[in-house]
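Omission of a single protein chain aside, the complex is shown with its protein chains in their original locations.
Moving on, here comes chain A:
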Amino acid sequence: MSIFEYNGSALVAMVGKNCFAIASDRRLGVQLQTIATDFQRISKIHDRLFLGLSGLATDAQTLYQRLLFRHKLYQLREERDMKPETFANLVSALLYEKRFGPYFCQPVIAGLGDEDKPFICTMDSIGAKELAKDFVVAGTASESLYGACESMFKEDMEPEELFETVSQALLSSVDRDCLSGWGGHVYVVTPTEVKERILKGRMD
(Lines give C-alpha, C1' and ligand atoms only; values in the text may rest on other atoms or scores of the structure.)
Protein backbone atom coordinates (compact mmCIF):
# COMPACT_ATOMS: atom_id res chain seq x y z
CA MET A 1 0.00 0.00 0.00
CA SER A 2 1.26 3.49 -0.80
CA ILE A 3 2.47 5.68 2.04
CA PHE A 4 -0.04 8.33 0.98
CA GLU A 5 -2.86 5.86 1.68
CA TYR A 6 -1.67 4.80 5.12
CA ASN A 7 -3.95 7.08 7.10
CA GLY A 8 -6.66 7.91 4.54
CA SER A 9 -7.98 11.42 3.88
CA ALA A 10 -10.32 13.52 1.76
CA LEU A 11 -10.00 17.27 1.20
CA VAL A 12 -11.82 19.71 -1.02
CA ALA A 13 -11.84 23.51 -1.40
CA MET A 14 -14.28 25.47 -3.52
CA VAL A 15 -14.64 29.10 -4.60
CA GLY A 16 -17.92 31.01 -4.28
CA LYS A 17 -18.96 34.64 -4.60
CA ASN A 18 -16.54 36.59 -2.36
CA CYS A 19 -16.25 33.49 -0.19
CA PHE A 20 -14.70 30.05 -0.16
CA ALA A 21 -15.37 26.69 1.49
CA ILE A 22 -12.81 24.11 2.62
CA ALA A 23 -13.92 20.68 3.79
CA SER A 24 -12.37 17.42 4.96
CA ASP A 25 -13.38 14.01 6.21
CA ARG A 26 -12.86 13.03 9.86
CA ARG A 27 -11.38 9.53 9.75
CA LEU A 28 -7.92 8.71 10.97
CA GLY A 29 -6.95 5.12 10.23
CA VAL A 30 -3.96 2.80 10.31
CA GLN A 31 -4.49 1.01 7.00
CA LEU A 32 -7.77 -0.85 7.47
CA GLN A 33 -8.28 -0.10 11.17
CA THR A 34 -10.07 3.12 12.20
CA ILE A 35 -8.33 4.87 15.07
CA ALA A 36 -10.17 8.21 15.37
CA THR A 37 -13.40 9.66 14.00
CA ASP A 38 -12.77 13.30 14.88
CA PHE A 39 -9.38 13.98 13.30
CA GLN A 40 -8.72 17.62 12.31
CA ARG A 41 -7.23 17.95 8.87
CA ILE A 42 -7.93 21.63 8.31
CA SER A 43 -6.14 24.29 10.35
CA LYS A 44 -6.41 28.06 10.52
CA ILE A 45 -3.30 30.07 9.73
CA HIS A 46 -5.07 33.38 10.22
CA ASP A 47 -8.68 34.60 10.02
CA ARG A 48 -8.65 34.64 6.23
CA LEU A 49 -6.33 31.73 5.45
CA PHE A 50 -6.91 28.02 5.97
CA LEU A 51 -4.64 25.07 5.29
CA GLY A 52 -5.77 21.47 4.77
CA LEU A 53 -3.20 18.67 4.73
CA SER A 54 -3.95 15.22 3.33
CA GLY A 55 -1.68 12.20 3.33
CA LEU A 56 0.47 10.84 6.16
CA ALA A 57 -0.94 12.27 9.40
CA THR A 58 2.39 12.65 11.21
CA ASP A 59 3.85 14.66 8.32
CA ALA A 60 0.66 16.72 8.15
CA GLN A 61 0.97 17.65 11.83
CA THR A 62 4.67 18.50 11.61
CA LEU A 63 4.28 20.48 8.42
CA TYR A 64 1.41 22.45 9.91
CA GLN A 65 3.51 23.29 12.99
CA ARG A 66 6.43 24.46 10.82
CA LEU A 67 4.18 26.63 8.66
CA LEU A 68 2.41 28.18 11.63
CA PHE A 69 5.84 28.97 13.11
CA ARG A 70 6.94 30.69 9.89
CA HIS A 71 3.73 32.65 9.70
CA LYS A 72 3.96 33.86 13.29
CA LEU A 73 7.50 35.13 12.68
CA TYR A 74 6.33 36.83 9.51
CA GLN A 75 3.51 38.52 11.41
CA LEU A 76 5.94 39.80 14.05
CA ARG A 77 8.48 41.08 11.54
CA GLU A 78 6.17 42.59 8.95
CA GLU A 79 3.26 43.53 11.22
CA ARG A 80 0.72 42.09 8.81
CA ASP A 81 -0.88 38.76 7.85
CA MET A 82 0.46 36.75 4.92
CA LYS A 83 -1.50 36.92 1.70
CA PRO A 84 -2.75 33.51 0.48
CA GLU A 85 -0.60 33.67 -2.67
CA THR A 86 2.48 34.43 -0.59
CA PHE A 87 1.68 31.59 1.80
CA ALA A 88 1.26 29.18 -1.10
CA ASN A 89 4.74 30.11 -2.34
CA LEU A 90 6.16 29.56 1.13
CA VAL A 91 4.57 26.09 1.34
CA SER A 92 5.90 25.23 -2.10
CA ALA A 93 9.44 26.33 -1.16
CA LEU A 94 9.35 24.42 2.14
CA LEU A 95 8.18 21.22 0.44
CA TYR A 96 10.84 21.44 -2.26
CA GLU A 97 13.56 21.84 0.37
CA LYS A 98 12.84 18.18 1.15
CA ARG A 99 12.93 17.13 -2.49
CA PHE A 100 14.90 13.92 -1.85
CA GLY A 101 13.19 12.95 1.41
CA PRO A 102 9.76 14.60 1.11
CA TYR A 103 6.85 15.16 3.43
CA PHE A 104 4.17 12.68 2.38
CA CYS A 105 1.44 15.30 2.30
CA GLN A 106 -0.67 17.04 -0.27
CA PRO A 107 -1.70 20.49 0.96
CA VAL A 108 -4.85 22.40 0.06
CA ILE A 109 -4.64 26.15 0.67
CA ALA A 110 -7.70 28.41 0.72
CA GLY A 111 -7.86 32.08 1.63
CA LEU A 112 -9.25 35.54 0.93
CA GLY A 113 -6.72 37.79 -0.75
CA ASP A 114 -6.72 41.48 -1.62
CA GLU A 115 -10.19 42.98 -2.07
CA ASP A 116 -11.69 39.80 -0.57
CA LYS A 117 -10.96 37.77 -3.68
CA PRO A 118 -11.03 34.03 -2.85
CA PHE A 119 -7.84 32.08 -3.58
CA ILE A 120 -7.47 28.30 -3.63
CA CYS A 121 -4.63 26.04 -4.64
CA THR A 122 -3.20 22.59 -4.09
CA MET A 123 0.22 21.11 -4.70
CA ASP A 124 1.91 17.73 -4.79
CA SER A 125 4.22 16.47 -2.07
CA ILE A 126 7.26 18.27 -3.52
CA GLY A 127 5.67 21.65 -4.04
CA ALA A 128 4.30 21.75 -7.60
CA LYS A 129 1.52 24.31 -7.33
CA GLU A 130 -1.83 23.92 -9.02
CA LEU A 131 -3.94 27.08 -9.00
CA ALA A 132 -7.62 26.75 -9.84
CA LYS A 133 -10.50 29.14 -10.25
CA ASP A 134 -13.23 26.71 -9.19
CA PHE A 135 -12.20 23.84 -6.90
CA VAL A 136 -9.24 21.75 -5.77
CA VAL A 137 -9.21 18.26 -4.22
CA ALA A 138 -6.72 16.01 -2.41
CA GLY A 139 -6.52 12.71 -0.59
CA THR A 140 -7.41 9.05 -1.12
CA ALA A 141 -10.90 10.01 -2.33
CA SER A 142 -9.58 12.55 -4.84
CA GLU A 143 -10.75 10.76 -7.97
CA SER A 144 -14.34 10.58 -6.78
CA LEU A 145 -14.07 14.16 -5.54
CA TYR A 146 -12.98 15.39 -8.97
CA GLY A 147 -16.06 13.82 -10.54
CA ALA A 148 -18.48 15.04 -7.87
CA CYS A 149 -17.15 18.61 -7.89
CA GLU A 150 -17.06 18.83 -11.67
CA SER A 151 -20.73 17.96 -11.91
CA MET A 152 -22.01 19.89 -8.89
CA PHE A 153 -19.96 23.09 -9.18
CA LYS A 154 -21.51 26.36 -10.31
CA GLU A 155 -19.85 29.76 -10.52
CA ASP A 156 -20.55 32.54 -8.02
CA MET A 157 -22.46 30.55 -5.44
CA GLU A 158 -23.56 32.34 -2.26
CA PRO A 159 -22.19 30.96 1.05
CA GLU A 160 -25.26 28.86 1.91
CA GLU A 161 -25.46 27.23 -1.51
CA LEU A 162 -21.69 26.72 -1.52
CA PHE A 163 -21.94 24.90 1.79
CA GLU A 164 -24.60 22.55 0.41
CA THR A 165 -22.59 21.83 -2.74
CA VAL A 166 -19.32 21.16 -0.92
CA SER A 167 -21.05 18.93 1.62
CA GLN A 168 -22.81 16.84 -1.01
CA ALA A 169 -19.64 16.50 -3.07
CA LEU A 170 -17.60 15.44 -0.03
CA LEU A 171 -20.08 12.95 1.43
CA SER A 172 -20.85 11.24 -1.87
CA SER A 173 -17.13 10.89 -2.68
CA VAL A 174 -15.99 9.50 0.68
CA ASP A 175 -18.77 6.92 0.52
CA ARG A 176 -16.92 5.38 -2.40
CA ASP A 177 -13.60 5.31 -0.53
CA CYS A 178 -13.04 2.86 2.31
CA LEU A 179 -10.14 4.84 3.79
CA SER A 180 -11.96 8.14 4.32
CA GLY A 181 -15.30 9.14 5.77
CA TRP A 182 -16.88 9.06 9.25
CA GLY A 183 -18.51 12.45 8.66
CA GLY A 184 -17.24 15.77 7.44
CA HIS A 185 -15.83 19.08 8.66
CA VAL A 186 -16.74 22.14 6.60
CA TYR A 187 -15.51 25.74 6.94
CA VAL A 188 -17.29 28.46 4.94
CA VAL A 189 -15.34 31.73 5.03
CA THR A 190 -16.68 35.14 4.03
CA PRO A 191 -15.03 38.54 4.59
CA THR A 192 -17.06 38.99 7.78
CA GLU A 193 -17.26 35.55 9.40
CA VAL A 194 -16.07 31.95 9.49
CA LYS A 195 -18.76 29.25 9.81
CA GLU A 196 -17.59 25.84 10.96
CA ARG A 197 -20.00 22.90 10.58
CA ILE A 198 -19.80 19.16 11.25
CA LEU A 199 -21.51 16.79 8.83
CA LYS A 200 -22.95 13.43 9.73
CA GLY A 201 -22.69 10.90 6.90
CA ARG A 202 -22.31 7.15 6.67
CA MET A 203 -20.34 6.31 9.78
CA ASP A 204 -18.13 3.69 8.25
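Heads up, the rule we're going with is that a contact is a pair of C-beta atoms (placed from the backbone, for glycine too) under 8 Å apart; a residue touches a chain by one contact, two chains touch by 3 or more; residues count from 1.
Heads up, the rule we're going with is that contacts and distances are computed from a predicted model.
Chemist: Between "phosphatidylinositol-3,5-bisphosphate 3-phosphatase", "Septin-9", "Regulator of G-protein signaling 6-like isoform X2" or "Proteasome subunit alpha type", choose the name on the UniProt record of the chain that's been left out.
Modeler: Spelling it out: the chain absent from the display is recorded in UniProt as "Proteasome subunit alpha type".
Chemist: Return the single residue from A:Asn18, A:Thr86 or A:Gln168 that touches the missing chain.
Modeler: A:Thr86
Chemist: Decide which residue listed in A:Glu78, A:Glu115, A:Glu155 or A:Asp204 touches the omitted chain of the complex.
Modeler: A:Glu78
Chemist: Just checking the interface: what residues of chain A touch the absent partner chain?
Modeler: Considering the whole complex, chain A reaches the absent chain at 77-78, 82-83, 85-86, 89-90, 93.
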